[in-house]
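All protein chains of the complex are present and in place, except for one that has been dropped.
Right, subunit A next:
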């Protein structure tokens, strides 16, 4: 049976401000769920609350049950990490719940496999603090994947990646999700990437859900205009993929121009 994530009346308040308001959605997996919207729409807050790092009201159920910590893997927005651990040691920490005093071969093998999936095996012996921001970001995705989660929550995992690594990450992520019947809720700024890789798009604005559904249904000229305040054109590339081309901000509507 395919995995289902159900949000009902999901709200998050921070210091008396409601950042996320009454989200209702039924998302059928497996696959990638792109959370899109302008800055301040509540994407990061939604992910942190789904991960249990912020208190929320309403419910988020994975296959009808509240997800346990073993089902979940949450990756916050990338910040520079200065630890001198090796890449392999870092990924190994993803299995922290299973680690004993002596590391068992199975744990190391799982970490190595996670590195291989994201084409990082050649970095295994390098120190984390000597890597570039993009390399660190991928290492942390590998660390979360080694936890074998059924619900991944990734906050802008492509923000520091070059085009090659964006493709590697999203393709391998898709393959993982299909193989393990899992869902990844991913905050994405790049609408073309969302159109290409997401099974479902959640479009948010000011804490509310504007639209939820397949990329083709959600990402239209009208919704992009309303949510982002820009004129945009949707093209179909010769490969059949949809590309969102931003043309320019809409002025004089009293709407705040997105940064």
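For the reader, a short list of remarks on this structure follows.
By definition in this document, contacts are C-beta pairs under 8 Å (C-beta built on N, C-alpha and C of every residue); 3 or more make two chains touch, one makes a residue touch a chain; residues count from 1.
We take it that contacts and distances are computed from a predicted model.
A chain of this complex does not appear here, and its UniProt-recorded name among "Carbon monoxide dehydrogenase large chain", "Na(+)/H(+) antiporter subunit C", "Anaerobic sulfite reductase subunit A" or "Iron complex transport system permease protein" is "Iron complex transport system permease protein". Screening A:67, A:94 or A:157 against the full complex identifies A:94 as the residue touching the chain left out. Although one chain is not drawn, the whole complex shows that of A:108, A:167 or A:230 it is A:108 that touches it. Listed here are the subunit A residues that touch the chain not shown: 51, 53, 69, 73-76, 79, 81, 83-86, 88-90, 93-94, 96-97, 99, 101, 103, 105, 108-109, 112-113, 115-116, 119, 121-122, 124-125, 128, 130, 140, 143-144, 147.
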